[in-house]
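All protein chains of the complex are present and in place, except for one that has been dropped.
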Amino acid sequence: MTTRCRPLPPTDDDKPHEECGVFGVWDAADAAALTALGLHALQHRGQEATGIVSLEGGGQEVRNARFHAHKGLGLVGDNFSDPKVMAGLPGRAAVGHNRYATTGETALRNVQPLYADFEFGGLAVAHNGNLTNAHGLKRMLVRRGCLFQSTTDSEVFIHLIAISLYSTVVDRLIDALKQVQGAYSLVALHNHALIGARDPLGVRPLVLGRLPAREGEAQAAGSGWVLASETCALDIVGAGFVRDVEPGEIVVVDDAGVRSIKPFGRSPGRFCIFEYIYFARPDSVVEGTPVYETRKRIGAELARESGVPADVVVPVPDSGVPAAMGYAQEAGLPYELGIIRNHYVGRTFIEPTDQIRHLGVKLKHSANRAVLAGRRVVLVDDSIVRGTTSKKIVEMVRQAGATEVHMRISSPPTTHSCFYGIDTPERSKLLAATHDVEEMARIIGVDSLAFISHDGLYRALGRPGRDPARPAFCDACFTGDYPIPLTDQQDNSERQLSLLHATQ
Amino acid sequence: MTTRCRPLPPTDDDKPHEECGVFGVWDAADAAALTALGLHALQHRGQEATGIVSLEGGGQEVRNARFHAHKGLGLVGDNFSDPKVMAGLPGRAAVGHNRYATTGETALRNVQPLYADFEFGGLAVAHNGNLTNAHGLKRMLVRRGCLFQSTTDSEVFIHLIAISLYSTVVDRLIDALKQVQGAYSLVALHNHALIGARDPLGVRPLVLGRLPAREGEAQAAGSGWVLASETCALDIVGAGFVRDVEPGEIVVVDDAGVRSIKPFGRSPGRFCIFEYIYFARPDSVVEGTPVYETRKRIGAELARESGVPADVVVPVPDSGVPAAMGYAQEAGLPYELGIIRNHYVGRTFIEPTDQIRHLGVKLKHSANRAVLAGRRVVLVDDSIVRGTTSKKIVEMVRQAGATEVHMRISSPPTTHSCFYGIDTPERSKLLAATHDVEEMARIIGVDSLAFISHDGLYRALGRPGRDPARPAFCDACFTGDYPIPLTDQQDNSERQLSLLHATQ
Amino acid sequence: MTTRCRPLPPTDDDKPHEECGVFGVWDAADAAALTALGLHALQHRGQEATGIVSLEGGGQEVRNARFHAHKGLGLVGDNFSDPKVMAGLPGRAAVGHNRYATTGETALRNVQPLYADFEFGGLAVAHNGNLTNAHGLKRMLVRRGCLFQSTTDSEVFIHLIAISLYSTVVDRLIDALKQVQGAYSLVALHNHALIGARDPLGVRPLVLGRLPAREGEAQAAGSGWVLASETCALDIVGAGFVRDVEPGEIVVVDDAGVRSIKPFGRSPGRFCIFEYIYFARPDSVVEGTPVYETRKRIGAELARESGVPADVVVPVPDSGVPAAMGYAQEAGLPYELGIIRNHYVGRTFIEPTDQIRHLGVKLKHSANRAVLAGRRVVLVDDSIVRGTTSKKIVEMVRQAGATEVHMRISSPPTTHSCFYGIDTPERSKLLAATHDVEEMARIIGVDSLAFISHDGLYRALGRPGRDPARPAFCDACFTGDYPIPLTDQQDNSERQLSLLHATQ
Partner (left out) sequence: MTTRCRPLPPTDDDKPHEECGVFGVWDAADAAALTALGLHALQHRGQEATGIVSLEGGGQEVRNARFHAHKGLGLVGDNFSDPKVMAGLPGRAAVGHNRYATTGETALRNVQPLYADFEFGGLAVAHNGNLTNAHGLKRMLVRRGCLFQSTTDSEVFIHLIAISLYSTVVDRLIDALKQVQGAYSLVALHNHALIGARDPLGVRPLVLGRLPAREGEAQAAGSGWVLASETCALDIVGAGFVRDVEPGEIVVVDDAGVRSIKPFGRSPGRFCIFEYIYFARPDSVVEGTPVYETRKRIGAELARESGVPADVVVPVPDSGVPAAMGYAQEAGLPYELGIIRNHYVGRTFIEPTDQIRHLGVKLKHSANRAVLAGRRVVLVDDSIVRGTTSKKIVEMVRQAGATEVHMRISSPPTTHSCFYGIDTPERSKLLAATHDVEEMARIIGVDSLAFISHDGLYRALGRPGRDPARPAFCDACFTGDYPIPLTDQQDNSERQLSLLHATQ
């Protein structure tokens, strides 16, 4: 079973999609407003829906604790701009979530954070990633009498916590985590603490930050803590970066400070390599490495590996920009904005009529003829998934007068689907899964096509190359080397778990 | 604990409010459309929200079964008029629910029917009534690891079914019903059957009907079955009345026909007497008695008990109409429409400014001066709850020139709150709980005030009078004689069960 | 040309429809709130859209005058319940309008009051009725360079005022009124005054009322004035009835008091007889006669003219109720509620599937079997237009077990369309225009059918009978005697005036 959501066709720009961003704050005035800001900085990780749960009067005063929730479809700014909404989210702790494309069916009931009342208090959970044994766990839980209200993996966590025989929420969470397989980062808020957790291999990111002491607040009072998917969310609230949460680590933030628990022992970790290539925001620092610099280094490596005589290097905006800059610098070629991106596309656009479709219209991109006409162009992009968008862009560049088009891709060929929280098409639809590079070049219509090599990519990330025996990252989408078992994929049980199709 | 919803102030016309209407159909083309019609006929039992769950491909073919749901705030007609919505509710079985006023907080997640996936299939439950031990049950269930997503009693049923150790859904339902106390009628739909149930005392109504065989359908194929809160919902879909579901009876409708189960043994029943006086639609036949005729008989009894010299009998519309007609006939006085009701009030209206409030505006009623001026008026209404509306109406009638105003009420004084599914104010706010009739008359501003006597009311219902030892009806709101234990009321545990305050 | 709006099919209950209600107030605190209340009382005259324009700082202080407007689709209560909306309508004068069904096309731009800036200040006009020479006037105005923004007749008034060569707004209004033909009542608000006007024959109603002096306001300050379509709108704001505005009269209310202008001389007037029969609210007093009493007298007359042996008299609710009461009293038969009306229908409802249509469902009415079964029934209704609804009701009454059904109609046969502000089908669709009474009875399925006679109707209205030479009322819909020329009807010009089809 997988609860990953299919991309809405109109926003499918033929890229893999991150599923979620998470953010939590403990012990700060305006916790919900800080969370809204943090989620805004993480908006690139999910634009479909967003939610915040705040905790009023928590900490020691359990009996007076009260949780407040607000969720909505769409952007953070559209849901949390109303002062009345923010006034409804009081308290000094909060947790929030951005969600990537949900299907029409699931709508609001799947929007996170999910919340549940327990005997020991309330618990709100925001979760980024995907469980690979959710199918079996859910079946077990249903058989045991648990009722599922959403179709998200996060609810599996919550049920496992609910039925755990341990008494504290942390012990129950550990009990739950030991039963699940998958790639996840989660932030949970309960009456006494904010909790962060990463899966044993640390596939999905999570960082810990600390807010500065405020003027007028006693220094001794200390200052609040933040958990977030990326450092860019620390920056926006002025929090300092403390450290990455480690693979398999559980971080418990409460009034006594920060406590670390490592129930799975130490392991080297297999961080998602695609976060560097595409997902993370360029100004984030991921696992100690600035993303922007890394992307430029990949571009330079690409120029060294597969340089080609040309007049100009043009990025496919926005994600291809740093790699194109690195390529151009290394190759000594001019870097020019030959493709302009229209940022006003909105959620949907005209279902083109046949006549319009004939025009081959590109709504998000347009060619900057002045830069392209009569030139030999190196186009730099970060990945090719289905290849449909690449084909259209190349066609547009040629129509604008480019005499040669050479495409350079800052990732290896995407040959396998991701089951760890990234939305990718099934394997049969991945162009690189069924075609070699030469065939791909012909389909896309370029004069030459090259991808960064596996070793080149690892070198750009500061490693000597890819060690097939012990690769430093999860690169399953390029290699098929899946570090976490795909239990649900092997499960052939026919019976669907949810019989309900609900619209509201 | 009680999950009953507080009335929205603007629609509070100082009447008790029914909480719900339920409807289910088995084995009929267009089951969801029939359900929408049935719910429309039951709209008087709840206008706040409505929902339908349909079952596609049920019966023997469990594996192919699929449930479809649509819910919304507002009237049936506003939610189920879109052909696309109806097309999304295919199948030959369906269950639906009308809900009375929910508070802002609970919104959509509390709208019924509630649905859950079980190991044995899906189950949708629509429920009218109130459990009196829900608080304790919910605490037990939470302790056991159950997660609650709504704040409705119906979810208690569903969890009890989910954790039952019995194997069939019917056995599990019986297991659940044996644990709950309260007044309820429910209709549930699962893959194999439509199920109806009434509480052991049959406080809330439920009837069984049968659809006529359709032209073009083989007679042998039989025809579909209907369960509904009132007979008026059978009428609108052309179903014939078969019988009332009996107190404590479970009715299972499946492809083999109708089966009756009586897990609680036989008991005489204590049907809600207020259904006759106010809740039920006048064209319904309740427990074998036409409601309209009953109300006229109460009016006649009232005229005999407390007649007064007057010129004209005027009903407070709409609920006082039949009793006023009965009163006028019996008293030999002219019956006139001295108060006109405005049916276009809508959900809300102007928050009157101080100046406007000074005018003592009545938005729902206006005085028909031509009928009232210079006359001695008998005003007939069905009940006095807080007395605020009665006071305004009397004032309006006097301003229109009535020389005397005598109020006659077709129910005994409402001295106690209902805990069995009817929304009434707490006891301290019931005018009759704290004042005698003379004081009430002075507060309301009438020249005389009289209520039907307990015995008179029972006589109008065809009984010799009220037998205090074994009253035939539940009349707790008039007597304080509560036939079902009020367990939650005696429970003083402080801890609130839901810590969450959610807005969406 | 006609700007009358077609009824929306789902709300078409086969009755003629009034087009508008108008209300204005001068010199009162909370003028807009009073106007909202007045429009609420006039909601029966139009439920499709509503608007209020208030005047802040008017009277002598022209330069500081500022008009405020708010309009919306739907009921008064739904548009004017938000305190923020009311706060946006400050001032001591206001004018408002309820509009009957507009078509999808015209939407918001046609909602009244219409407003325009003039050299001499602003002017807001609310208008009930229909011009019969609007087509020609509009063509003339367009030729002259006037731009039309709506498709309503009211805009013709405004343009005629704008281009008038007279200097005061009152003189310009008189100039405009002298050019138009038709039936209308209008209320206009400009910087200096509130103005009311009725057409020379007084076909549409308009009354003048006065607010009581408020406590705390100096008596010398005087008290405000009200203009309204019906007296029920005076009642709701506590205003006393002063008098009807006379046919052809212009009433100017300003800080100096009330001034009357009669630019057309005196004429006997031809008030719309159908206001008595159906449109006006029963508690209104129209041209000195209480509507409720009149309707009862028509019923009694009907019983005398066409009594029939029967067991029970049953009204078709709600409009047939008083006539049925009058009939029953006169005939000495019991009056019973054999048909129950469902007031929760909402704006739209299920597009019945074929299966559902087969059931012949009636969403607004249901039969009260207890009253009808085995009885000979006299059904009393106010009119038959197309006959489709009557047919369904009769069928429903028979299915409920009535042994005979006799229909009595409290108006003469509707044989002609109205061009004076009432929405009626074209003549070919009027059942009485193409069938005699016997045929109608057969089509509708009754055992007997009778209409009130013309003379009987006039008698019920206190006249000796109908004088064909000088009839006291406009009864064109029953007689074809149109007292105002139907100029546009004779105009065969092909060119449509508006080429625009706009949706927003």
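Labels for the chains are A, B and C, by order of writing; each one numbers its residues from 1.
We take it that a residue touches a chain if its C-beta (ideal position, glycine included) is under 8 Å from a C-beta of that chain, and two chains touch if they have at least 3 such contacts.
Only a predicted model underlies this, so the values are computations on that prediction, with no experimental measurement involved.
For the chain that does not appear, the touching partners among the shown chains are A, C. Residue C:A69 is the one among C:A69, C:A373, C:A433 or C:L486 that touches the chain not shown.
Screening A:C232, A:A303 or A:I393 against the full complex identifies A:C232 as the residue touching the chain left out. For subunit C, the list of residues touching the undisplayed chain reads 53, 63, 65-72, 85, 88, 108-109, 115-119, 121-122, 139, 142-149, 158-159, 162-164, 191, 494-495, 497-504. For subunit A, the residues in touch with the chain missing from this view are 10, 29-30, 33-34, 36-37, 40-41, 43-44, 47, 74-78, 80-81, 83, 86, 214-215, 232, 235-238, 281-283, 285, 290, 292-293, 318, 321-322, 325, 329, 334-337, 340, 342-353, 355-356, 358-363, 366-371.
What we mean here is this: only the chains that are shown with their structure count from here on.
Traced through touching neighbours, the fewest hops from subunit A to subunit C number 2.
Ranking every chain by how far its Cα centroid lies from the centroid of subunit B, the top place goes to A.
Measuring from the averaged C-alpha position of subunit B to that of subunit C gives a distance of 36 Å. Centroids of subunit A and subunit B (each the mean of its C-alpha atoms) stand 49 Å apart. Shared interface positions of subunit B, defined as residues touching 2 or more other chains, are absent.
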